Every structure is written in structure tokens, then in C-alpha cells.
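Shown here is a partial selection of chains from the complex, left in place.
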Amino acid sequence: MVIGKVVGTVVASQKEAELVGLKFLAVQPLDLATGEVKDGGVIAVDAVGAGVGEIVLYASGSSARQTTVTQNRPVDATIMAIVDTFEVGGEVRYRK
Amino acid sequence: MVIGKVVGTVVASQKEAELVGLKFLAVQPLDLATGEVKDGGVIAVDAVGAGVGEIVLYASGSSARQTTVTQNRPVDATIMAIVDTFEVGGEVRYRK
């Protein structure tokens, strides 16, 4: 999985029928060494009620379809956890 | 998924039989922080009637085959939504 920050939203009315009702969030990855947001990121489907500003974990590829919300849908990135604490090298990089 | 801009087209007459009838579009990703087109990108199959110049979402890998148009076909990138609005940090990066 990737740990990242929810930075935005995407709205799309013209889409595959199986995507109706899904929430699309823009997520930028955190650098593991510094805990800061870095370049890159994806548009992920929310499976856990995440919102803008939260630190989350998302899964990619076929693993992104292993949730009730995303099963058999053309979705390749899914937020499946909201992070409480992220520690690296014994230091807290993030606490909710 | 990746948010990107449809920048071009690919025509290929000599191809796998299962690809007949599919529309191939060149898509370049948007930088999530700036909303600008950046390097990279893919040739994606269109599943939603997208055209050159539009901002879209595409799914990659096995997830790209979870649409009626692409099922069981040798396709690893599929446009499955046309974006209406893309917001980052409370600012509108794109509105159709």
C-alpha cells in the first residue's frame, strides 16, 4: 500500500455504469523518510469514509477490487484505511 | 486511477482479433499539485465516448478489463470516466 494525503476531489458524471455512487479522491504519497507529501499520486476510490486532509492507505491494482465497494469494478486504486499514527525510525511522523 | 488529458489518437489495422472496434487514445497525466499536463502517459481504450482535449480518468492493469467494452481483451488501460470537476486544496484545477 501507499501512505498518502487526500488533497482533492474529482467529479465525473459521464462514466462506466459500475462507477455510479463511488467517491473519487486525489491522493498524494508521503515520503517515508520525511513524512512530507511528495510528487505523484493517484485518483482513488474511497472505501472507508475518508475526506480531504486525512492521511490514508490505498491499495493499487487488482487488490484495489478486494473491497465490498469496489468488487468487479474498473477501479485500480482504493483507500482502505485512515491512518491514526505513522512512525519512522522511532519518531512520530503523523498522529491524527 | 490516473487523471489525464486526451492528447491524441492511434490507429492500428493489424492487431489481435479481440481489439477490433476499440478506439485508442493517447492520454497524458495531470500533475495533482498544479493540474498541468506532465510527462508520461499511455495509450488507453475508450469506454465512455471520450475525445481529444477532454480530461478523463483511466484505470490500468487487470482493472482496465472490468468494463463491458474491454472484458477478456488484451487491454491494460481504459478510460472509464470523463471529468467534470477536479479540485485540489479547495481550488478548482479544472471545470468542464
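Going in written order, the chains are labelled A and B, and every chain counts its residues from 1.
The rule is short, and it goes like this: a residue touches a chain if its C-beta (ideal position, glycine included) is under 8 Å from a C-beta of that chain, and two chains touch if they have at least 3 such contacts.
Just so it is clear, the model here is predicted, and its values are computed rather than measured.
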Given 2 displayed copies, the complete homo-oligomer in this file holds a copy count of 5
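By definition in this document, only the chains that are shown with their structure count from here on.
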Distance between chain A and chain B based on Cα centroids, please, to the nearest Å.
20
Which residues of chain A touch chain B in the complex?
7-16, 18-19, 24, 26, 28, 39-45, 52, 61-62, 64-65, 72-77
What residues on chain B touch chain A, complex-wise?
1-3, 31-33, 47-49, 57, 59-67, 78, 80-90, 93
